[in-house]
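Before any comments, here is the structure.
Missing here is one protein chain; the remaining ones are kept as they sit in the complex.
Coming up: chain A.
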């Protein structure tokens, strides 16, 4: 059991944790599992991960919690909330194009112009094996960004010496919103073939905030299924095929003016992995394709709130490939080289139907296409038993263009001259970790991060932003946003106490933000004006995370996870979407196969906002209390039954958080009962 919670960390410095969290029943896989993170060096430290893991493990335990909630209880991650579903992760309050999000290293881009479909909404705990967070731009192999990225790792089968079958099914019910989840999964393996399939169905009605107040348009319905298969090819290689499909329907977004009729994702990959027999070399080559189809819907809204009916569909199509070589050159020298490329095409349109007059059509994203080629190298060298240095680099070349003559013609009204752009981005970092004795670990990193404008930032055509109520225009001539990231971390651990601290300062140049365009008339009815993305000369972001775990007595664990960020631009104005201080404090008690957890989640007030400039208003402090308990029963040698009960927001507080768009109240008291049978 211990092994499965072991956190392997690649040390690219404090900001370079690449932690893998293994879900349940993965320890049997471990022997077979190839290196799947940046495991250049296995350092069994990073207590902040360890500590936060207890909270996450509870949530992932029965495979039914939304991925959103699992992410939300991770230090450094805050979720931007637009509805009761599909929240958008922000990493140290960086989001959107500033960070990368990938699934098994595959680049996937949401299709929704209103960011209703972050890719985290397409993975579910029952097919999510782990996610790795990298804060270091240079060490982030998935892509370029100024704040690192999150890579979601899907469950994969593994070969076994003897033939094995295993399975699971489960169901859960939540009183708030009468939400239900049903899941099932099956795994099969032998020495040459391994297969797994799983699926989940979820449904929720409108949830109720404090006092039973119903939040209209907060319902959702979705299913998610994935299969993967591995076939051994030769003695040291195997072929792996993955397919994931996720379809959501009738998803309400109370914070937005429209809901989602459907959001569909199809994600497919084919990989070939080759390991040297001694385990010194691992070489993986993958080709992938994904297609996101998304349609917004206003037909269920009350007519008086819909000035004009409109259709807003969007798609995102990506195909790509990468080849990554992990070289274990010696015990003190590990190297990783990755070559990757992808091609992404976005399409989004709006058709409006006035009650009198003809339908009106336009592209909101006029077929922008990005072709990308990247090279990533990192090299971990242990100079001594105590000191490890890891320089890393990622170079990326992008070619952006508009495809289709009608799309080009439409944009001719906004942008002069040719619309295609070439962009070159370099991310570099060097990290050091120093272990003076067995109790202490210190690390520090310096990185230069850069990122190209996203296709939305480059080519948006009157895309409405609910946060500040402005229509946004893209700007193909944006310079890359770059940053100098400094970070420092320390960890202390003894037999009963672990404490880990990270502090960071990001000094951003050419920060990409919207500025008001005078004299432009709005496209969206009721919008306050039109903004265009520009480069703000500079901005800075600093903050830190503190994680603490204390075992005052046997079976009793007290933990505290704390996250803080603060950001301001060159004029001293507060940056938007910066989460205030967040602290999650919990007491866990484990006895045999039973656990109890009492947990308080506090978000401090956010008063550092610039309403005038970025449209944000202040947010008051909030605290909620959650209770969790669970028990595992052994029905037979193989079969186990897990039952989890929880009460979230025990005192039925009326609250919302700073990253909640439009400050819609979050759910009031919610009783949850979940059962999972492992076969």
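Just so we're on the same page, a residue touches a chain if its C-beta (ideal position, glycine included) is under 8 Å from a C-beta of that chain, and two chains touch if they have at least 3 such contacts; residues count from 1.
We adopt the following convention: contacts and distances are computed from a predicted model.
This complex has a chain not shown, and the name its UniProt record holds, of "ABC-2 type transport system ATP-binding protein", "Carbohydrate ABC transporter membrane protein 2, CUT1 family", "YtkA-like protein" or "Cytochrome c oxidase subunit 1", is "YtkA-like protein".
From the options A:183, A:411 or A:561, the residue with contact to the unseen chain in the full assembly is A:411.
Residue A:362 is the one among A:268, A:362 or A:426 that touches the chain missing from this view. Of the candidate positions A:230, A:352, A:365 or A:624, contact with the hidden chain is made by A:352. Along chain A, the points of touch with the absent chain fall at residues 308, 350, 352, 354, 356-362, 406, 408-414, 461-462, 517, 519-523, 525.
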